[in-house]
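The block that comes next holds chain A.
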Amino acid sequence: MEPLLSSTAFFSSLLGDDHKLQSGIPQWIRDYRRGDLDFLATARLPSFKDEEWLYTPLSPLWRQPLKLVDRLDGVLPDQFKKYFIEDAVNILIYNGRIAGDITLPDQSFTGVSIEKGDAAFKRLEASREYFSTLTPNDSPLFGRLNRVLFSDPLVISVGRAVTSPGLINIVNIITSPDAAVFPRIMIKVNEGASLNVVQSYLSIPDIAYLDLPVTDIVLDAGARLDYGERHLHSTAGTHIGAVRVWQKKDSTLRSCILSTGAGIFRSNVNVILEGQGASAEINGLHSLQGEAHADSHTYLEHVAPNTTSNQLYKCVLEGESHSVFHGRVFVHREAQQTNSYQLNKNLLLSRECRVDTKPQLEIKADDVKCTHGATIGQMDEDQLFYLQTRAVSRDEAVRMLVRGFMDDVLSRVQNPLVREALTQE
Partner candidate 1 sequence: MSEDKNILNGSQLTGDYKYGFYAEVDSDTAPKGLSEDIVRLISSKKGEPAFMLEWRLKAFRYWQGMKEPHWANFKYGPINYQDIRYYSAPKLRGDGPKSLAEVDQEVVKTFEKLGIPISEQKRLSGVAVDAVFDSVSVGTTHQVELEKQGIIFCPISEAVQKHPDLVMKYIGSVVPYQDNFFAALNSAVFTDGSFCYIPPGVRCPVELSTYFRINAKETGQFERTLIVADKGAFVSYLEGCTAPSRDENQLHAAVVELVALDDAEIKYSTVQNWYAGDKNGLGGIYNFVTKRGKCAGRNSKISWTQVEAGSAITWKYPSCILQGDNSVGEFYSVALTNNMMLADTGTKMIHIGKNTKSTIISKGISSDRSHNSYRGMVKIMPSAENARNFSQCDSMLIGNNCSANTFPSIEIGNNSATMEHEATTSRISADQIFYLQSRGLDKEEAISLVINGFCKEVFKTLPLEFSVEAVKLLEMKLEGSVG
Partner candidate 2 sequence: MLTINDLYASVEGTQILKGLSLKINAGEVHAIMGPNGSGKSTLSKILAGNPQYTVDSGSVEYDPGGRSIKLLELDPDIRAKEGLFLAFQYPVEVPGVPTSMFLRSSYNAVCRYHGVEEMDPLDFDVFLHEKMKLLDMDDKFIDRAVNVDFSGGEKKRNEILQMAVLNPRLAVLDETDSGLDVDSMRLVASGVNKLRTKKNAMLVITHYQRLLDYIKPDFVHVLCKGRIIKSGGPELALEVESRGYDWLINPVGGLR
């Protein structure tokens, strides 16, 4: 039997006092938190026996002395200035807190509202059905931890039939060593509207922290979201993030998650295609060096008929890095004429790296087209040789081929603003 979570340093440093039930948090959220705290007090630590955490050992986390960051301190170091994008709405989440006021610069954001504080809590209450749900791909432990400990929600919504051509750029930065941060973001795209959102997750090098964000996305009928995440974490950092998406009739999600891994990096993406004709594209690209680790869990749930999902996850591994892909596609009985495609490709560049991949299909409907695949391989020696005979050095040839391997994912990011934000140096 695994030890209880409540017996760890982790638990006492984060959940030791009960102030999470007080201070400016609406009553309805406090009601959820009571239940969550009861759950956490008796929860057991996940271990390698737990299929969800089989390849991602969490043991270092439980020993970590973490602290909650109550206020913003210090000035934002210059090195991060370049992540703010001209003409975009830039929102800084600094050590887990939304910094400064949010201004919408011009007409390209008419119909878009971005809220924090009480206004954001009110919006969350209006979407309680999503807020209160734990999806099948949520870790019950971390999902509840975020719900107990988040304090500064951000809610972005766009009105009916509004096409917002601009970019909303959320920059999460952690500079405080041993910080535990719990961003909570909700994006709601109303009927027929469309929006572009990118999130960057950044930190100063080599510090330890726990970054535990939850991003909820609701796409109403005919809505579209172009979404990107870029992760440049500290090698000692822990990121355990959840993106949860509910899609109504004929809505479209195009998303891409890029990372260089972290000490522990875990990204859970859960998409529920609950309206007919909804389609989701979920791509990922990890480039891992040193001892970096990246674990992607995706869960595509086809609930309604005529829904489509496409997944391409690629990983380039160097050094002693470790990548994990656990992709699930679940097709409900009613979801006839589902099309689902899932591919995980891994390129191994060193001797010591390690890959674990579990691409899974669970299908209850008979009129579906589902394909999945996984490949693991090395640099193609014939291609390298061919390039070398054309006067390209071996190193340069390797770089070219790796670039080609990765471009396959990047070229699928259709929205130019999102692509530019994700790929800028």
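As a working rule, a contact is a pair of C-beta atoms (placed from the backbone, for glycine too) under 8 Å apart; a residue touches a chain by one contact, two chains touch by 3 or more; residues count from 1.
Quick note on selection: all candidates are chains of the complex that A comes from, given by their letters.
In this text the structure is predicted, and so the values were computed from the model without any measurement.
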| item | value |
| --- | --- |
| Selected neighbour of chain A [touch, this complex] from 1 or 2 | 1 |
| Residue ranges of chain A touching candidate 1 (in the complex, touch as defined) | 55, 317, 333, 336, 346, 348-378 |
